[in-house]
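Let's turn to subunit A:
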Amino acid sequence: MDKSEFDVVIIGGGHNALTCAAYLARANVDVCILEGRHEWGGALYTAENTAPGFCHNIHANFMEFLHFMPFYADFDLPGLGARTIYPEAQAGIAFSDGRPPVIIYREDMIERTCQNFAVYSERDAETWRALKTKANEFAPMMFGNLYTPPAKFDLQKDGLPTVNNAPMTFKFFGLDEEMAYKSIRDCVDELFETDEIRALFYRVAVEFCGPPIEWPGTGGTFLFACLWMPGCWRMMVGGTHRLNGAMVTACLKEGVTMRESSRVERVILEAGRAVGVETVDGRRYTARQAVVSGIGLKDTFQDLVGEERLSDYYRRRVAHFKDGPDQVLGSVAMALREAPDYKSAARDPDINKAWYQVVGYDSAEEVLNYCRAGHIDRIPELPGAGVWVNSIWDPSQAPAGQHNLTGWYFFPRASCLSEAEWEEVKRSYNGRFLALYEKFAPNMTPSNVIADYLHTPLDQERGMRMREGDFGHGAMSPDQTGLMRPFAGASRYATEIEGLYLCGSCTFPGGGVTAAPGYNCFKILCEDFGYPEVWRSESRSY
Partner candidate 1 sequence: MSVIYSEPWYEDMKALINGSADLRERAPADRIVLSLEVEGDGKSPYVPEDGAYYFLLEIEGGRVEVFRPLPERFSGKGLSFRFSAPASIWESVAAGQTDPITAGLRGAIKVRGDMRFLMENADAVKLLIDLYGSQVDTEWPKGKPPY
Partner candidate 2 sequence: MGMFDEEFDAIVIGAGHNGMALAGYLARSGWSVAVLERRTEEGGGLCTEELTEPNFLHNLHSNYHSLVGLSPVYDDLELEANGVDYAHPDVQMGSIFSDGTAITVHRDMEKTHRSFARFSQKDADTWLRLWEEVGGYMDLLVRTLMYAPPIALNDLTRALASWGVEEKSEFLSARLRSMSVAEFLDKHFENDRIKAMLAFHAAVCAYQPHVKGLAVTLPVLLGKISNWQLCKGGSHRLAHTLMRVIVKHGGRVYPQVPVEEIVVEGGRAVGVRVPDGFVRAKKLVASSIDVNQTFETLLQPKHVPAKTLEGVAGVEYQDATLFNVHAALNGLPRYKAAEFDPDIDRAWILNVGFESLEDFRQEFDCVRSGRLPEVPRLNVAVNSLYDPTDAPAGKATGLIRVFAPHALVDGGAEAWDERGREYGERCVERWASVCANWDDDALMRRFAVETPFDISRKMINYRFGDWMVGRIHPSNLLEHRPTEELAQYRTPVEGLYLCGASQHPHGYITFAPGYNCLGVIAEDHGLDKWWEEI
């Protein structure tokens, strides 16, 4: 008979849960991790869902935190099979009239980026040189922050914490502190004069960070998403799911008990304390010390605990937690005979080898309008996307000589359309995208596409349990980030229910493959249960 009693039971097998589990086991805690799906890794998900041999990363694709991620180093994930490729041309935008592409190169190749920007504007090139150099200096500080639980504060005594410590950061960059109170768009527009460059930054900002780019007060995000992040993206060899393979192996090596196809149906409370869970197949898993939930906020409190067990404050806060509309994702996947060959490549062939390729927009305004559509619950009229063709660097992801394209659309929340309407989007939107694509890359004709697939927000919601299709498990708006994530008073992973902790993307610092929520939750568990602090390392401050 399968063992059923553990020190800690973790709900969900996404990368944060795996992180927390691996550290707990290393601290000699008897830990069991239960995943509802048949597969581990949550959004570290790679599927052959177009044609045989074409691997598509339908969710997470780019890795920007690996080299700072404690889990990656402490458990030698590369040695367990998580290997990366670091493409030189990181992100680019092409145009339908063959104008020169805008390309951002790796963080250690600032001059290459400057040369590219200088084709349009010497001033923009100079701005990039100065700011990117600062961004590289700033990175270690930022990571110390990510991999440390938010500071304690007392709601009664201190009142709501200040959300924004960005002004100081702007100062560090040599920029006006006031910019912190502006929007991402304002920051981009003030600093860069070229429309083509602005277009790329707009799309990058919405793709990789969160708040709507026109929201005031989110300037700090500009620093993160536009200055620091472009340039440090790495690709997992073989597909994102390989990172999961290494994480799973790390967990097993440490002795974690792992059970997939074991969806938790309820958290068992005794005298107000979480003492275990029950899965859909009727099994009970007892947790002697803690139940840790790596799944969504509403899933945890509304579905597994039950609203009637919550305080009024928790009940209201959980109910008001927003999923979307900022990062609601539709994933496009195409099996291609040839990689896209852009008109703009005539001006700079590197665009064909840019890892992240922005397609479908000829001006910054078009990107802006695209981003606005989701916020007003509409499917964008102009079917633009950001795409990756991983097989250009990693041929193992597609049959010999052929290519796997995966990309992201930004869509309205899953609940904005009926199931039938999403079906229609599924049927027709890729075709519309392709028709537009051909204008930018003439070889992107229907005959170049062997098969295609569209994963809608509804699919994300049903499959990955990302409510509304929000790939960050909760909007990254200012009222839901930092000390406010998931909500004020709950940002330190412990919850009002004794013995129940959170370690998923709904906690600080949020979505993305950071492994930080899982890591930070482990730190808190060490504090609360006196586990050995095996996270400490001489090679880093966090």
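The candidate set was assembled so that all candidates are chains of the complex that A comes from, given by their letters.
Here is the rule we go by: a residue touches a chain if its C-beta (ideal position, glycine included) is under 8 Å from a C-beta of that chain, and two chains touch if they have at least 3 such contacts; residues count from 1.
Since the structure is predicted, the reported quantities are computational estimates derived from the model, not experimental observations.
Asker: Judged by that same contact rule, which candidate in 1 or 2 sits against subunit A in the complex?
Answerer: The single touching candidate among 1 or 2 is 2.
Asker: Quick check: in the complex, which residue numbers of subunit A touch candidate 2?
Answerer: 1-3, 37-40, 46-49, 51-53, 55, 76, 78-81, 83, 237-239, 241-242, 245, 248-249, 252-253, 255, 258-263, 280-281, 396, 399, 459, 462-464
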